[in-house]
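Missing here: one protein chain of the complex. Every other protein chain is in place.
Letters A and B mark the chains in the order given here, with residues in each chain numbered from 1 onward.
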Amino acid sequence: MKKGILFALTTVALMGGEIKVGILQPLTGPISSFGQKTLDGIKLIHKKFNKLPNGDTIKLIIVDGQFDKVQSVNGYKRLVDKEKVVAIEGPLASSISLAIKRFAGASKTPTVTQIATNPRVTQRSKYITRACFTDNFQGEVAAKYALKHNLKKAVVVFDMKQDYSVGLAKAFKTAYQKGGGKILKMVYINSGDRDFNAQVAQIKRLKPDFIYTPIYAPEEGMFLRQLRMQQITTPVMGGDGIADPDILQKLAKEYADGVMFTDHFDPAKPPTKVSKEFVEEFKKVYHRLPSAFAATGADGYLLIYNGIKKCVQKGLKPSGLKFKQCVNSQIRNTTKLEGVTGVLTIDPKNGNPLKKPAVIEKFVKGKAQFVELIQP
Amino acid sequence: MEFFFQQLINGFSLGSIYALIAIGYTLVYGVLRLINFAHGDIMMVGVFLGFILINQLGMGFGSGIFLTLLLTGVVGILTYYSAYRPLLEKGAPKISLLITAIGISFFLESLFNVVANLFFGSSYQAFSTPPFFSKMVSVAGVTFTRLSLIVPILTLLILGGILYLLYRTRLGIGIRALAFDIQTVKLMGIDTNRLIMGVFFIGSLLAGLGGVIYATAYPSIDPYMGMLVGLKAFAAAVVGGIGSVTGAVIGGFILGFVEIVIPGFFIEWGGYKDAFAFVLLIFVLLFKPTGIMGIDFERKRF
Partner (left out) sequence: MAKEINRQMGEVEKNRKKWDVLDFKTYLGLIGVITLLFILFLWLSQNSFGGYSLTVLSNLYIFIILAVSYNLINGVAGQFSLEPNGFVAIGAYVTALLILTPETKEAMFAIKDPLPLIRDIHIGSPILVLLISGIISALVALTLAFPVFRVRGDYLAIVTLGFGFIIRILLINHPEVSNGSMGVDTIPKFADYFFIGIVTLLSVLLVYNIVYSKFGRAMKGVRDDEDALYALGVNTFKLKTIAFTTSAFFEGVGGGLMASFIGSISPDQFTFMLTFQLLIIIVLGGLGSISGSIIGTIVVLGGMELLRFLDDPGWSYGPFHGTPGLRMVIYSLILLLIMLFFRRGILGNREIWEYIHR
């Protein structure tokens, strides 16, 4: 078996071969639009950055995780064991990232989640890195915004079924209470629910001046619709999980107007040169502006590409355990890499990017509008 | 107090949806003694057909719904014709029919999953209806949508229509005879197939109607929406008394009421909403297996 590998490698090396990078994203299922948008960004940036100094090219192996833990774990294992990728970008959702965590460590495969925000994802694991801010920060941004605008009584509507939602709700609660805000009630829903009349009725009775909804877009759409239909005008803010104007528009239409959310990127305000080029390219190819999903997708890829490049430059053979470990360490030690959502420097101690800003956006007439940029 | 009335109306509205689907279940069970697992997915097919015709192809709402209902009925007939009928004619054991029903259910779900993803970009879509139905109406401090008012009344009218069909028309006599003794009907030279196809057509059409109403109230649709709703509708049919059309409607209303009103007053129970149907089912099986209408299969039908 070893002889066969050696032979194959030699042939591949002589041909100016391929280095495989796995892409594990939810391409079907409730958040498939998130995954598809991310993939658009990855494919675009890959077209530009796929050649390596030793002549090799990076090949993307795309697997649909389906926003399902079992499918994603199987997909992850297949990428590692069968396709023998040197790194994986994904998963997208926090819950899925938590599920594959132990396999990343066991197989020592550098894994970069581009947008999973639950802090537990990178805790106690050397092989998962993320390209975005964590929910601790995101929750804080929302809390501070509410308090700044004197909205001191809040109701939090969170999704019991999602790690992302539970984590972000907790982060908001901590920051909000610390700043003097009062949480009237933590109301919960289950993803897949469509009827939120009970929750809306409760909110009507509690009369908060701020509603925080750290849930995903499909539920947010239905919730907003039912909330506004009851003529409740309380300001609503969510996290990056609702940051899909298409879904909000389709489900809630005019009822979604005014909802705010925290996000990773606003295409109207590209922070770096790479950003500007990316937005231009994206407009040319896809005829629309890139979303935060596409932008973070690109950044996740850039982290991996950068890591692979550095290890190839060191002269390492681009496959096998040693190479993966090198790539991982390079990713973990990334310093001042120009990305699409900002300049990326990873804290090697915890795998999170340092100083990642958040944007606050408002949904107006079907589109997301920039409100504020918050630096950590 | 207004709150209670509000929830009451919402409850009956939701209950009507369950009722319409439950009628289909009870008709098929009465005639073939088969729990048609695929029935809930027929509802989903109706919703997606409506989605394609109205939201994607731009058909007018009225004609779109009309065509959707017809097509859904046809899909129902197709499932009978291609799968159940061949097995029945071969004399297959009951378990084969049930497994086939599950197979059809799964097939429809995965088919429309692929269709939605391939042609419309994602499994989850938004069903758009004219704002006429969503307009809020206020009566004595209670606000609800026009839809929630129209639907229960419509359902009761349909119930009346079905009962008329069953007791005052030839088709109805045929269907009731089938439910009583299918062998004898065959022996008398009546084409049971056409009768059964009629049953499937009506049941599926009503399921499609229930689905479209559901999608109007809750615009987020996906290929797997039928399974849970179908399951609950069947529970409703059993609670009301399987084999009785009136029972199906009563059971549907009860379930809708329970699902909306209980979480409305006890919000902590919100997470258990989906469990109520099952609890009701077990309850009925334990204490009154023939359901509220108490149909004894050896004597009466429908």
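Here is the rule we use: a residue touches a chain if its C-beta (ideal position, glycine included) is under 8 Å from a C-beta of that chain, and two chains touch if they have at least 3 such contacts.
What you see is a predicted model, and the numbers here were worked out from it, not measured in a lab.
The chain that is not drawn here is touched, among residues A:51, A:102 or A:149, by A:102. Interface note for the absent chain: among B:95, B:140 or B:188, the touching residue is B:95. One of B:136, B:153, B:173 or B:275 touches the chain omitted from the figure, and that residue is B:275. Panel shows subunit A; residues 27-28, 62, 64, 66, 68-70, 73, 77, 81-82, 95, 98-99, 102, 120, 160-163, 166-167, 190 of it touch the chain omitted from the view. In the full complex, subunit B makes contact with the omitted chain through residues 33, 35, 37, 83, 86-87, 92-96, 98-100, 102-104, 106-107, 109-111, 113-114, 117-118, 123, 227-228, 231, 234-235, 238, 271-272, 274-275, 277-278, 281-282, 285-286, 289.
The definition used in the following text is that only the chains that are shown with their structure count from here on.
For the pair subunit A and subunit B, the distance between mean C-alpha positions equals 39 Å.
Across the complex, subunit B meets subunit A through its residues 3, 6-7, 10, 14, 113, 117, 121-126, 128, 134, 136, 143, 145, 218-220, 222, 260, 263-264, 267, 270-271, 273. Taken together, the subunit A residues at the contact with subunit B in this complex read 28-30, 32-33, 36, 160, 187-190, 193-195, 197-199, 201-202, 218, 221-222, 225, 229-231, 247, 250-251.
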